[in-house]
Structures are given as C-alpha cells and as structure tokens.
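Taking it in order: structure first as structure tokens, then the write-up.
Here the complex is missing one protein chain, while the rest keep their positions.
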Amino acid sequence: MKKVFINGPITPEFIANSIEKHQTKHSIGAHNIFLGQVRADVINDKTVAGIDFTCYEEMAHPILDDIREKAFKTFNLTCMHIYHSLGEIKAGEVCFFVFVSAKHSKEVYAATEYLVNIVKKKVPIFGKEIFEDESHQWKVNKV
Amino acid sequence: MKKVFINGPITPEFIANSIEKHQTKHSIGAHNIFLGQVRADVINDKTVAGIDFTCYEEMAHPILDDIREKAFKTFNLTCMHIYHSLGEIKAGEVCFFVFVSAKHSKEVYAATEYLVNIVKKKVPIFGKEIFEDESHQWKVNKV
Amino acid sequence: MAVIKYFGAIAEVTNCNEEQIAVSDLKVSDCLALLNEKYNLNQFDVSVALNQNLVDRDSTIKLSDNDEIALLPPFAGG
Partner (left out) sequence: MAVIKYFGAIAEVTNCNEEQIAVSDLKVSDCLALLNEKYNLNQFDVSVALNQNLVDRDSTIKLSDNDEIALLPPFAGG
C-alpha cells in the first residue's frame, strides 16, 4: 500500500522533491505531471474559499492498488505516483498530484489522463466546497 | 518574446517556483507539466553521460511565439510556458519543461502533447550526446 | 452487530460518522430501507459499500456480525 493521502495541500516543495527523487533513474526520458488546483468558483454569487476533503481510506487503498496495477499493464511506464489531499485546501492550493514517468514521451500522456479520470470516478473522496461566508455545498464530479 | 532558454539544467526548484507563481491564479483548476529528462542510453556499448544543447535563438523565438499563439487559439488555456535548457545537461537532469494550465482538466492533456511534439519538430535546437568516454554523436529526433 | 459508516453530505445529515446496527437476518436492502426511513437518504445519490466493496442498493446479501456498511455520496476527488 503506497502513501496517497496527504493532510493539507500538496506544496510546490513536495512536488519538487518527487521530481528530484526521479533524477537518479537514468532510464526515464519523460515525466508527465497533473496537478489539480482548487478554483475560487463563484456559485450563486458566493465565492469558493476552499474545499474540505474527506475519504473512506479503507476502501480507497485497494481501489488505488487496482488502478496502479491496471495502469502498469496498460501503459509502458517506469514510475507512477498518485497523491491526494485531505482536510481543508484553500483556493489556489494543489489537492491532487499524478506523476507518471516513462522512457519515451509518447507513453505518458494517455496514462496521466487515464489516472486522473479514474481516480475522480472510482476513489471514495468527498469534497465540501466552503464559501467565503462559511456556508458550504458538496462537490460532485461530472463523470 | 518570453524567456524560453535556460543555461544549464531545469532544476526541481525552478519547477516548484513556476508552480507556486500559478497559485495566485484562482481560475485555474488543472495544470499539466511535461518534463524531458536526459536518459543514459547505451549506444554501441557506450553510455550517454549528458547532452550539450545549442540553439539558433534568433530563429527559435519567432517560431516559439507562433507555437504559443496557435496553441492559445486551439486549446482553452489560461497559461502556457515552455522552457528548454542550453549547454551540457547530465543524464537524470531535466532539459525540457512544458507547463500548461486551464480551468478544467480535460483541456490540458492534448495541449501539452501538442506543444512537446511541435517544439521537438519545429524549434532549431541541436543536441550533442556525450558518452562517458567523452566521444559523442549528434542526437536526431524521430518525428 | 454491523457498523454503518457515513461520509460527506450523508454524514452531515446523519450527524454522526458511524453507528451500530443489529444484523439478525437483515439484508443490505432492508438495512438501507431502515436508514432511509430514519434519515430520508433518498435525497442523495447514495452508493453502498459492504466491507469496502460497492454493492447494489437492492442487494439481498445478508449482513453478518462485524460487517461494515458504508453509505457514500457522489465522489469528488481531484
């Protein structure tokens, strides 16, 4: 079981550190990174200040293991990492980080898109959009 | 004319700094980053130690301006940045950084792939692959 | 006893993250009917997991002691 969930935002330093760790892997020629950043959407005149993420972790981990296994079978990847924030993430902060590495560039794009979409669809993560006036609504992913 | 060429490797800190600068842009929901990393390929029993990049900058800049303009017309992007190293970049170091941002995730993947491929194809950058024994050969991109 | 876990918008309505339920001869579908009566959960697009695996809301699987049922609102990761 790989570490996926991170309390609080995924910082630029965390991302830099992940990139740096891959610089010792000299068979890698291409990395593709997806970052989900919390938007300050305006909904009925109220602005989203942040999203409070919770998760059913006991269920999420085996699903994430399956996702990784299937992705390694489908795409010719060297490395794959998925990170998601829990807790309150403010607008402008990063809450989702998918990191795919391969020998050649053509391998990475579809893998990243696949991983982002399947995590959104299959992993039991819940998001409470908190507005600037402290009211809230529950986020729903369009599939 | 935007700054594209960087002397030496593109460091994880540089990438982190680019990400951080976008955290004030609260309409962005998705970033996609491509990183080209120098591989220690083995060619006829010799291992690539690094690539020495040179460029015809006066020609490259207008081409890069056209590429950016066309990409903004084609894809629904908020931001787009392209960086490429010049000089000697060692195996494991990053020499190419494409950074695309949009409101929604579905916009970013094709834009990144498009930019990576068109820069490889159209921008006059030359790469001398230097082997560990200090001999070299000239890199050619497969189109 | 089985444990029922609530998440997100559903936990907000139930006002708790989990509770115990007696399982004698209770099917998943019966359990959901009981909870729906108590909390009016039809307002949500609920998914149901039994021991961390999604099951149909009409499932006739019988609950056993120590089973874990989770009521999940729409996923919102990413």
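Note that the chains take the letters A, B and C in the order they are written out, and that residue 1 is the start of every chain.
Rule of thumb we're sticking to: a residue touches a chain if its C-beta (ideal position, glycine included) is under 8 Å from a C-beta of that chain, and two chains touch if they have at least 3 such contacts.
Every value quoted in this text rests on a predicted model; they were computed, and no experiment measured them.
Engineer: Missing chain touches which shown chains?
Structural biologist: Answer for the hidden chain's contacts among shown chains: B.
Engineer: One chain isn't shown here. Among B:70, B:104 or B:121, which residue touches it?
Structural biologist: Considering the complete complex, B:121 is the one touching the chain left out.
Engineer: Touching the absent chain: which residues on subunit B qualify?
Structural biologist: Counting only subunit B, the missing chain is touched by 36, 53-56, 58-59, 62, 84, 95-96, 116, 119-128, 138-141.
The definition used in the following text is that only the chains that are shown with their structure count from here on.
Engineer: Quick one: report the Å distance separating subunit A from subunit B, using the average Cα coordinate of each chain.
Structural biologist: Distance between chain centres: 23 Å.
Engineer: For subunit A and subunit C, let me know how many angstrom lie between their CA-based centres, rounded off.
Structural biologist: Distance between chain centres, rounded to whole Å: 27 Å.
Engineer: Residues touching two or more other chains, restricted to subunit A: which are they?
Structural biologist: 36, 116
Engineer: If I count partner chains per residue in subunit C, which residues reach a count of at least 2?
Structural biologist: Correct list: 78.
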